[in-house]
Each structure stands twice: as C-alpha cells, then as structure tokens.
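Worksheet for the structure shown next.
The other protein chains are all here in position, but one chain of the complex has been omitted.
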Amino acid sequence: MTTDPNLDSPRTAVSNPPIQPMPVNLGPGDVVRASAMPDLPAPTRELTPVAKLIDVSKCIGCKACQSACAEWNDTHPEIGFNTGSYQNPADLSDQMFTLMRFNEYENPETGDFEWLIRKDGCMHCEDPGCLKACPAPGAIVQYSNGIVDFISDNCIGCGYCVTGCPFDIPRISPTQHVSKKCTLCSDRVAVGQGPACAKACPTQAIVFGTKEDMVTHANARVEDLKSRGYDKAGIYDPQGVGGTHVFYVLQHADKPQLYSNLPADPKISGVVESWKGVTKTVGLAAIGLAAVGSVLHGLLSRGNRVTAEDDREAKELVEPSLPAQDKEA
Amino acid sequence: MTNSWTDIRNTDLVIVMGGNAAEAHPCGFKWVTEAKAHRGAKLIVVDPRFTRTAAVSDYYAHIRPGSDIVFLMATINWMIQNDKVQWEYVKNFTNAAFIVKDEFGWSEGLFSGYDAEKRDYDKSSWEYVVGEDGFAQVDMTLSHPRCVWNLLKEHVSRYTPELVEQVCGTPRDRFLHIAGMIGECSAPDKTMTSMYALGWTQHSKGSQNIRGMAMLQLILGNIGVRGGGMNALRGHSNIQGLTDVGLMSNLIPGYLNMPTEKDSDWATYMSKKGFKPLRPGQTSYWQNYQKFMVSFLKAMWGDAATAGNDWAFDYLPKLDVANYDILRMFEMMDKGQVNLYFCQGFNPLLSFPNRGKLTSALSKLKLLVVMDPLETETAHFWENHGEHNDVDTASIQTEVIELPTTSFAEDDGSLVNSGRWMQWHWAAGTPPGQAQRDTWIMSGIFNRVKKLYQDEGGPFPDAILNLTWNYADPHEPSAEELAKELNGRALEDVYDLKDPTKLLAAKGKQVANFSQLRDDGSTMAGCWIFSGSWNEDGNMMARRDNADPDETGAYLGWTYAWPMNRRILYNRASADMQGKPWDPTRKLIEWNGEKWTGYDVPDISPTAKPEEVGPFIMNPEGTSRLFTRGMMRDGPFPTHMEPFESPIANVFNPELRGNPVARVFADDLAQFATSDEFPFVATSYRLTEHFHYWTKHNRINSALQPEFFVELSAELAAEKGIEKGGWVRVWSKRGSVKAKALVTGRIKPMQCGDKTVHCIGIPLHWGFMGAARKGWGPNSLTPFVGDANVETPEFKAFLVNIEPIKGEAVS
Amino acid sequence: MSKRYYSQPGDRIKEFNPVVVSRYRGFTRANHWLTAFSLIALLLSGMALFSPYLYFLTGLFGGGQTTRWLHPFLGVLLFFSFLVLFLQLWRLNLPKPEDVTWVEKIGDVVKGDEEKLPELGKYNAGQKFVFWAMSGLIVALVVSGVMIWQQYFPDLVSIPARRWAVLAHSLAAVAIILVFILHVYAAIWTRGTISAMTRGTVTGGWAWRHHRKWLRELAGRERRDPAE
Partner (left out) sequence: MNIDLSRRGFLRLAGAGVAATSLGAMGFGGAEAAEQAHVRAFKLASTTETRNTCTYCSVACGILIYSKGDLAAGETAEIVHIEGDADHPTNRGSLCPKGAALKDTVHSQTRLTQPRIRRPGSDKFEEITWEEALDKIARALKDDRDANLIQKNEAGVTVNRWTSTGFLAASATTNETAWLTYKVVRSMGIVGFDNQARV
C-alpha cells in the first residue's frame, strides 16, 4: 500500500522516515545555481526534477501544512489576533513558511458561493528571482532537482531577495537577520522523504513527486474538475519564471488573482533584471574604464604643472602688499 | 459508525449533514476525497454555514439550525412519492410489513399517549399487533393500512418541499436538487453514506435527527453495504471505548443496562432482557444477555459472585431515575446535594451548558478532584481572571486537588475509534515531573478506601472489599492485565453447548470470543463485546497487517474491531434474499450455498440461510426498524420539534416548546428566552485548528487560531454596524461574551416563511488557561437542557443578541 | 573690511616669499577627509554587495553580515559630514559667467593651456561640477538607501518601490564613483593641488595659474589693510 506508485493517487508519504544515520543525499555537487557565484562548476550529477503539487480544489484549508511545517522546522509562529478572518498567522513570517490564504467568491456564472483556499509559500521557481537578486555568495542555491534553498550561514540579511521574488515570499528574521522561506524540506528530500506539509495533508491536496508525475496527476485532476463543471480548471505553472517546482491546480485557472492575488503572469521584475543585469555590467565597465582611463591619461600626458612664471606672477601680484622690512632688505 | 473510515472510499454519494467532517475529522475526510477522485462520487453538504466541508462539496444548501427533521422527513416523502425505494430491501430487511396497533396515532405534533403533566408518553400503543403464536403480524404485500410502511407514508406526507422552505429556510429548488441526487442511491448498485456528528446530536431531539437519516438509508437500502451506513463521527479518541465499557450512569460494559429500583431482584431484572424473537427463526442475539451479565459480575467480584447471591447482583447500585447524567449531577450540585466530584481528563466548566450555573454548582462542593495532564479551567474555576472568570475567590469554600496525569504519549493501551477498531499503542516518552498514569492514581485511591473499610468498617463494604484486584502490582495494574480482563477467561473448563465433549476453553485460559461466555459462572469477561481482542492468540489489537485484498477497505488484519473483528455492521444486508451481493462490484459477503463467505466477518451465524434469517440479529424482529415501537421516549417516528429557544413556533402545534418529553429543571425553564428579546439563532461548533480545550495549550495551534471570535453574515453586520475584526458582545438570557467579529459570506440570512432568520456561529475553543488568548466558550450562553433520550445538551440551536462594542484595536 | 567675492574667511596670503596661500582651514580639511573616508568605506562595502567579484571586500569589514549592517550607517555619516562641508563651500560653488567660457575651452583645460582660459575664482567649473554632483548623488543615495534599509525600515515602502530604490541606489552609486574618480584624478593631475587638503595651503604660482581672481582678491585685501 505505502509503496503504491499509482499516479492518479500519489502517496506523498511513501514511507516512514529513517532513523538510522544515513548520508545526506543532497549536497554541493547537486547545486546548479548559487547566488553571487557566476562561475559555479557544473554539478557532479543530474537529479530528477521534483515538484509539489497543490490541488486547491481538494484543499479544505485545515492548516495541517502550516502546523507540520512549524513542527518540522522547529519554528514558533507568533500567537497573534483574530482580524476577522480564518487566516492565521496574518502573514508569512520568518517563523511561518507557509500560509493558507482564504478568499470568499460569489461566482457570477453559477451564482454559487465558493471558498477559495490557497496554500501560499515558496514556489521554487526554475528561474528564481531571489537567487538572482542575492549578493551573498552561496546564500541561495538551486539544486538540480529544482529545490531553491536558503543557506542561512551565508545569508547577510540584506533583503535583496525580497525585491527579487515575484511572489512576495522571503521574510527576513528581525532577530537573526537572515532570510527565511520554505525549503521544500530539503532535509527530508535529501533522505528520500516528501516535505512535511505534503505528508501531513489529510486530503492529499498537497502531493509531492517528480515534476513529470505531478504534471500527469495534475492533468487528471483538471479532467475531474471539468467533469464537475469547472470548465476553466487548469494548471498554474507560470512560465514567466521558467515554471515552478511548487505548482497549483485551480478551479478557475483563467483567474488566478481570485486566489488571494496569485499573480496572473509572474516574472522577475524588469527593474530587478536591469539592476542585476545592464546596470551591473555597464556600471562596472564605466568604473573600470574611468579608473584605467585616468591612469593612462596620467601616464601619457604630463601633469598640469605650475611654472616658474606662475610663481613670479604671483609674487609680483602680492608685491605691493609686502611688509616694509622686506622692502628695505 | 456502522462502517469504517476506510470504507467511505466505496461510496457514490456522501451527505454531510449535522456535521462538518472536513473540519473536525480531516484525516477521515480523506476517504471522501478518495471516493470523489476514484469513483467520481459526489458530496452534498447541508449546514447553516458554508463550512470547510462545503468548500470541497459538489452541492450545498443551507438550513436553519434545529429544523433537520423536516428536511429528512421531506426527503423520505420525496423518495416514496417518486418511487425511489429499494423495495426488496425495505420489504425484507425493515419492519415495513409489521402491523401496528390501531390505537397508535399522531396529531398536532404529538403521538398518541402524551401526558403533559409528566412530560412523557404512555407508549403502550406504539406496538405491533402480536398474534396467538406470540409473533408479530406482518403483511408482506405492504397493503395493510396499519402496516409500518403505510403509517410512515402517511406520517411523512405532511413534509413537503414547501414546508422545507418555510421551516428550514432551505430554498425549494435546492432541496429538490438534493432529493434527486439522493434518490439515485435507491438503486441496488448505488450507495450513499451519511457522515454526521454533534450537529445532529446536540439538540433536544438529537436522537430523532439521526433516526430520520437512518430511516432514509434503510429505504435506500444503504445499511450494511460497502460505501453506505450511518457514520457517527465521534469526537474523542476513545469516546467509543468509554461508551463500550459503559462509563455512564445507566450502563454496564457492552451496552448492558444498570438495574433500576424496579428491578427489585435478579429474576425481575433478567425477565426484562433476553428478548425472544418476534418472528419465526430469527436470531435475537440478546437472548444471550444473561451470559454477558453473569460474566461481567464474575469479572467484578469473582468468587464473591455466586449463583447463591444472584452473582452479586445487589452489589450494583440501582437507579431511581433514568440517569444520573452530568446535567442532573450539576443540577444536584447547585442544590447542594453533591459533596465530592472527580474530573478525570474532563473540563466540564467549558463543556457543559450555562457556565454561570456550573460555577455556582462547583462552588458548593466540599472537594473537587481534577486528574489531568493540563491546567484546566475546571481546576481553576475559583481563580479570578478578570472578565474571563470573574469570581469571588475568597467566598468559594471548595477544596480543589489537582493531580498531574500522563498523556497519550506516556502510556500503553487500546483506544476504540469511530469504526470500532481497537488499536493498541505504546508509551514513547518519560512522564514530566511527578505525573502518574490514571491506573496508578485510581489504584492509589481504591487501595486506600479499601484499607479504610477494612480498618474502620462502614455501610455495605462488601462490593469494595470483594472487588477482584488480583494484579501483579496492586498499585499499578498493567494495561495487559486489564485488557485480558476485558476479553474474559474461563474460570472452569468451558465446553461446546451442542457437543458437551468438546472443550472450547480450559480453565484459566482466555476465551476466544463471546460465543464462549456462559451464564453459569464458569466464565468472566469485563466487556463481552471486547471478547476476542486478547485471547489465547495474543493481543489482537496490536496486529499491524495492512493488507487489503481487492481494496475493499476492510483491513481485517489491522488491529481488532468489535464485535468479532467485524468491520461493517449488518453486513448480511449487503446481499439479497438469495445471498447474492446487491452490487457484485461491491461484494462484501455472499452465501455460497452452505455458508457466508467474503471480505468481512459475517454479521450473522455463518450457516444461517439467507432466505430464513434476517440480517439485524440484535433485533427480535430480525429486521431493522422504520418504526421504533416504545424504544425512544419521543416517538416511534421522528416528528418535527423546534429547539427550546426558537425564533419560530412549531408549525404543527404553536403550543409546543422544544421537545415535549425532554427533561427540564424548573430553574432552567425560567432561563429560556424568546425571539422578541433575543432575535438571533446561535449555533456552536469546533474549528479544525483546535481540539476542544486542549490545543489552546499548544503554541502552534494557538498561533493558527489565536483568538475567540463569532461568525455572522455581512447582512447582519451591516444591520448592526459591526465591522470585520471589530469587537462585539454576544449575550443570551444566561450569560454574555466578548468576541472578535468575523463577518462572512459563508453565513447568509435565511427566509423562513415571512420571517428572516439571522444565524450567529460561535466556536468553542477558548477559555482562560493555556497559550492562546483568553476568551469564552459558547457554554456561557447555552441553555441547560438535553436530548429526551440521551441528555446531550442543546448546543446547536439557541437564541442570542449581538451588538458592536469598543475594544483594543485589532493588530 | 571689504566684501569677499571669490574667497571665503580663512583664505589669505600666508607667506610672501615664496608666496603661500591658505586655501582650507583645519576644520574644513578634517571635514573633507572624514567625508572622503566615509565615501571610500561606502564605496568598498557597497561594491562588495554590488558585484560577486567584489564580495571579498566584505572581508575588510569583518564579513557579509557586518558589511550589510555597517554600510547604511556609513551612509548616514557621509550624509552629515558632507552636509557640514556643503554649508561651507556652497556659496563659492555657485556658477559664474566665466564658468561657461571655461567649459567651452575644455580642450585647453585638458592640454593644460591655462593662458587661453578666463581668470577664475576659488573654483573652476570642473570643481563646481564635482561639488554639485556629489551633493545631488548623496541625497539620492541616502533617500534610496533608507528605502531599502531592511533592518530598520523593512516595511517603509512597497516591494515595487523597493525595486526602483535599489536600482536608483546602484545607478547613483556608479555615478558617484565616477565623480569620485574624476575628483581624485583631477587633484593628482593638477599638480600642487593636494597640499590644499593636506597642509591647507597652495603655492602662489598654483593660485595664479588656476584661480587668479581668487588670488587677486586675497592680494587686494592685503593691500587695502596693510598689517601693522
């Protein structure tokens, strides 16, 4: 049962966690991209891309994912207030890597009321804006299986990743001054386990596996939804960021913004692109040229020297004002 | 549950009414999503609120709290009118054909025999016509005007879609759509499952709500089949077990009854049990009652229980009233008639109605003993917590002893889940500080009391001095010893009743199952239905074979399910009169010509011929009951009754208030309100982020749902000038609470005839102890009245008023 | 005491033989070097976070975390230090008609053919440009800097605004570095300049060659009120 690979019903909890010590199967050799490390050598091997599929149509908004996430990652989300919503904590934080966002929707076509509940968190973009924006070498890495991970030891807490992310996910710890987000439970994946949220999810609205399998499963889910009258059901796997390793099945794929403002066509902001792209290269070039240019000019052209003539002229100019004793001398 | 959680995957249609499975039982609800994903099953939700379950439903309709019977009877009426009936099932497996006495009748919301003085019925007319042969008379053609079917037909004829709209506030078209979906399941190869919980039980007529759906399921032929059944989603991890073991005022383990004063002696007591069959050849399993009762008494008092002293029958207390249930105990407490009270892992101050009365009652105790792993409000009821528990500490003379107990993670033992699976678990952690197991504490108390009686003597010490206590460590009996006691063992050699030479269980051996129990004192068993859970084959509850041949969801090798490891009750009813499955693709058991075989343990004698023996072996009729005779206090059919506090008068009889036979104490009657004073209907419920009053001690759950709130419609909010996230005061005739306002489109005003009914939702997880923000529970507001049959408090429908108030700003 | 047009208090003929002219008071020089120090520190720490090839520069400040923490505070230091400098120098950096001619003859400037250029006051157009460019860019850097100061103003502006801010910050930084290079280079190329900020004085010849009007005014003042 528990090893059933049956795709139309993926078992995210394929097995129970190991308790015997075992080598961690996800390391430097698997890094395909690292922040501020332009000359990263090719990874020593190629892992199969993985993905977490969130089927919003199966989600009951129970927050088991939030709970399991906090438990596994030993975080302590604050005990806040009720602000007139089921959404608690009120927002993602350095202590809460994932969040159920609740949205009430009166469907104008059917006249039915719908409660759209979306699990928010890191999308693990194929083209991660956070990684692009990050100035600290190795603070953000992307493994060949698609997981985008924050390495706190290297993080300097500058918050550039916040500007880089098209989904407003990273949060900077006000106490440790490092950026935090969902790691897709890289420590669990490293020993062959699914993420804590996916294992906990009671209705398997969250499933984890190879991206290929998840897409197959997602298509089956979309078919089921269409058979139940959701003609616009579809997959949200935004190509603007090269696709994501966390993706959704939506009842209304044509209106992602219904799901607590899921961006319709997310991509890394042009501003960030030009900052990290043209500005950096052109800027560095200009600075380099200026430096080199001035040095060369300095070497080739002789400096602008004061001549004896200048000194004499100056002396003459100030002559009348020479003190008396000097004149007599 | 008649079926199991994993069986839900076999259904075609799930109706969640009187519950909120996704919210309260997410991991069980998994099997609803599986059925949807793999069978294309549909999900219907009928609820006053658009719940988390509704969020993933295929069709939703709202309903006014406390009007379920109208909806259900109207559905049955629709089935009959539109011939959506599983006829072969109804004729053979229900008591539809039984002839009822002419005196039985119904008018103006009341059945025959009502006595307004006693608030009770004379139920003598609610009976079958019994012939000279001693058997009930039947008309298999269902043409007799007095047969149950025709009486039912006539009874439900009053419940029309128009009445549903008028009383329930459910739009007519919504009702008809749902009726249509349900009707499809009358086909022998289509099944519907009903998942319900306290949304149906917590009414003054809770039992009748559930009967209503049970009757519908019988008419559709959905009881005893895969993917069908009546599935009560029980609340606590071992609420089923505690009920099985009979930790209630009127129960003896295994659903035997405590004697009352009318049972002046053993013979009188037994004369009312051991029912004879009402139809020829039927099983009527309760004929074995005496075997179970004697084995229980032997388990209690061993050698002191002899034929000579009627098996120590008089050691048992005898009741003078139906029930010393918790409501009655708090009523007595409040009158100063109770001195000592024990709360073992129970927090009544937050879980029973009318908190004001509870506090006053607790304040009159001499001694309150609380055994709990956590700091409960009950243990701290005397402590002033400002507006959250504004008591005059100094004036409270109650002595309180708070004893630290272990938690689930620190002891071994078995729990019975909703599907009657008895699952064994093992301790994993060292208890914190001086925390002790309940078994150690109870032994400590008992051994001391026993010693006091040995040393000092006292009134009737026999039952205490003779209680069997032959444990290896008398200070802390092991879970294994106790489990074996529950299963039972042979005290003498036990032989086959048909073949006296065949030894079944040698003296001192565990009995294999309850078929080996005897009424001659040669066996003992603490709880007969548990027999088989720990026999000579070992601890069956610890089995972990999760193989599931053909994916039926039975898992016969996983732990043990009472009775007899049976996973689906009444499973004989899954096959027709020839013993062939109604739906070959969903075979459960079938008759192979000699015996019953299949995926489950047959719920009938394995050799009982299908055409001869009825499937409902616990009933003397051998059938199920559409008409319950005198077995329920408030009627053999469900009839519409309004809640005690309702904005609308009973359409059948404006004079009736609530359930006409529900027990009401004088002081509480005075505290019932009317809708001119309190215009809004309130209903209470759980949230998925919390478990009752435990998880507010848990920082993660407290973060997920930190603060007490109430839910109301945008329309009502606008009417009252209430803002999202603002503070409101909600008050009833019994108390007042302060909460955050959650204004939502998930609650809508309901149009009941010419009356617009606004509903206010009140979750129940907050108090004044623990990690979450301090708040209140709905029980500060709820009425002190219970169901007429089982005294479950009316938490789901009562009247309140609401207004916006100033409070510190929302962060 | 007559009005100064091309000089400011403290500017005077210090010695006559050879001629030595006081150009900057001690306070101004200290102020300048503090400004210079903070600008260089900012430049190094900023560049470290600007390009991975320069990240090693965080080593100068004790690692990335401290660099990230220190950089904005250095920015604040620069801002106030420069503000004080600004208040002393802004008046003589106001444009004058001769600046136009000077710019037109920029070719002669580069050739060092001073005789073709108009007589100038204390500052030439190039120096004025550096002054005003610094002023403007520092304001831009401080404003955009605060907008992206994660530790103390995480929610000051929206994320899109932060994106623009970080872009503006880096553009301004590049610009100010170029201006800085120009400033330093000019100071070196124009021999005899650096002493103005070290010793505070320049030779008469230097003053005559580059800032004749300034020298004339100082000389004139000596004449009008001879020393007793």
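Note that the chains take the letters A, B and C in the order they are written out, and that residue 1 is the start of every chain.
Convention: a contact is a pair of C-beta atoms (placed from the backbone, for glycine too) under 8 Å apart; a residue touches a chain by one contact, two chains touch by 3 or more.
Computed from a predicted structure; not experimentally measured.
Undergrad: For the chain not shown, which residue from B:435, B:503, B:564 or B:656 touches it across the whole complex?
TA: Checking the options B:435, B:503, B:564 or B:656, the one contacting the hidden chain is B:435.
Undergrad: Just one of B:344, B:605 or B:653 touches the chain that is missing; which is it?
TA: Missing-chain contact among the listed residues: B:344.
Undergrad: Could you tell me which of A:18, A:277 or A:293 touches the chain that is not displayed?
TA: In the full complex, the listed residue that touches the missing chain is A:18.
Undergrad: Touch as defined at the start, partner being the missing chain; which of B:261, B:499, B:550 or B:754 qualifies?
TA: B:261
Undergrad: List the residues of chain A that touch the chain left out of this view.
TA: 1-2, 11-22, 24, 26-29, 31, 34, 37-41, 62-64, 66-68, 70-72, 137-139, 141, 149, 151, 153-154, 183, 186-191, 196, 199-202, 204
As a convention for this text, only the chains that are shown with their structure count from here on.
Undergrad: Would you identify the shape of the chain contact graph, picking one of line, ring, star, complete or other?
TA: Basically the chains just string along in a line.
Undergrad: Among the residues of chain A, pick out those that touch two or more other chains and give their numbers.
TA: Where chain A is concerned, no single residue meets two or more other chains.
Undergrad: Touching at least two other chains at once: which residues of chain C meet that condition?
TA: In chain C, no residue touches two or more other chains.
Undergrad: Enumerate the contact residues on chain C facing chain A in the complex.
TA: Interface residues on chain C, with respect to chain A: 13, 16-19, 48-53, 55, 58, 63-65, 67-69, 110, 112, 114, 148, 150-151, 154, 159-160, 162-164, 166-167, 170-171, 173-174, 177-178, 181-182, 184-185, 188-192, 203-209, 215-216, 219, 222-223, 226-227.
Undergrad: Can you check the complex and tell me which residues of chain A touch chain C?
TA: These residues of chain A touch chain C: 36-38, 135-137, 154, 156-160, 162-163, 168, 172, 174, 177, 269, 271-272, 274-275, 279-280, 282-284, 286-287, 290-291, 294, 297-298, 301-315, 317-318, 320-323, 326.
Undergrad: Hey, which residues of chain B end up touching chain A in the complex?
TA: 22-23, 26-27, 29-30, 33-34, 36-38, 40, 50, 52-56, 58, 60, 546-548, 688-689, 699-709, 723-726, 740-746, 771-773, 810-811
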